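All protein chains of the complex are present and in place, except for one that has been dropped.
Here is chain A:
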Amino acid sequence: MTIDWSWIGDHTDDLASLTLSHLQAAMTAVFFGLLISLPLAVVAHRVRPLRGFLLGLSNVLFTIPSIAIFVLLLPISGLTRTTTVIGLTVYTLVVLLRNTVEGLDSVPAKTKEAAKAMGTRPLRTLLTVELPLALPVIMAGVRIATVMSISLVSVATYIGDGGLGQLFTDGFQRDFPTPVIVGVVLTILLAVVADALLVALQYVLTPWRRRRA
């Protein structure tokens, strides 16, 4: 298997725009995943009876094959970026919801108790005490969801989207390995860089965890 370097040189603009589109699809999915998971996790954390139901539901959604999700969505949102993002978002929920609930669970009862006893109201306690302390566990979920989404975007090639995934179909159809290899390498690079950026973000957001005495 040889790589046609001149093909890469001829297609740098295409590769850049595919990479950007790929990243955009994954990040949008993680963003909406968080937006949906946060309130659901707060509910699951506070209302015990709903906890099993919500976590179970996210598990069930995760077991639906990805292609099936896209097919099911076609009548609603058609062959669009929206379909891609909705599909990916559904998959991020299982990780984000579970980690956010676990993150909230990990906040020591004593600390929440102290916040209440100082006269902090529940919403402020959630925003200024519980979520910051849950952040490391939530961020662990965000990292997994991000890497998972980046690898899943390619599946959306079946509905005409798919970012770097388009390189795979292109390569297969023409029996031309270069785009496939380039697609794989760029996907991995994207995942590694995104993960490293998230680690850096967490470092910035949790100054109290830096200097362990």
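Here is the rule we go by: a contact is a pair of C-beta atoms (placed from the backbone, for glycine too) under 8 Å apart; a residue touches a chain by one contact, two chains touch by 3 or more; residues count from 1.
FYI, contacts and distances are computed from a predicted model.
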Can you work out the missing subunit's protein name as recorded in UniProt? Choose among "ABC-type quaternary amine transporter", "NADH-quinone oxidoreductase subunit C", "Urease accessory protein UreF" or "Cytochrome bo(3) ubiquinol oxidase subunit 3". "ABC-type quaternary amine transporter"
Among A:73, A:133 or A:182, residue touching the chain not depicted: A:133
The missing chain sits against chain A at residues 110-111, 113-121, 124, 129, 132-133, 206, 208, 211-213
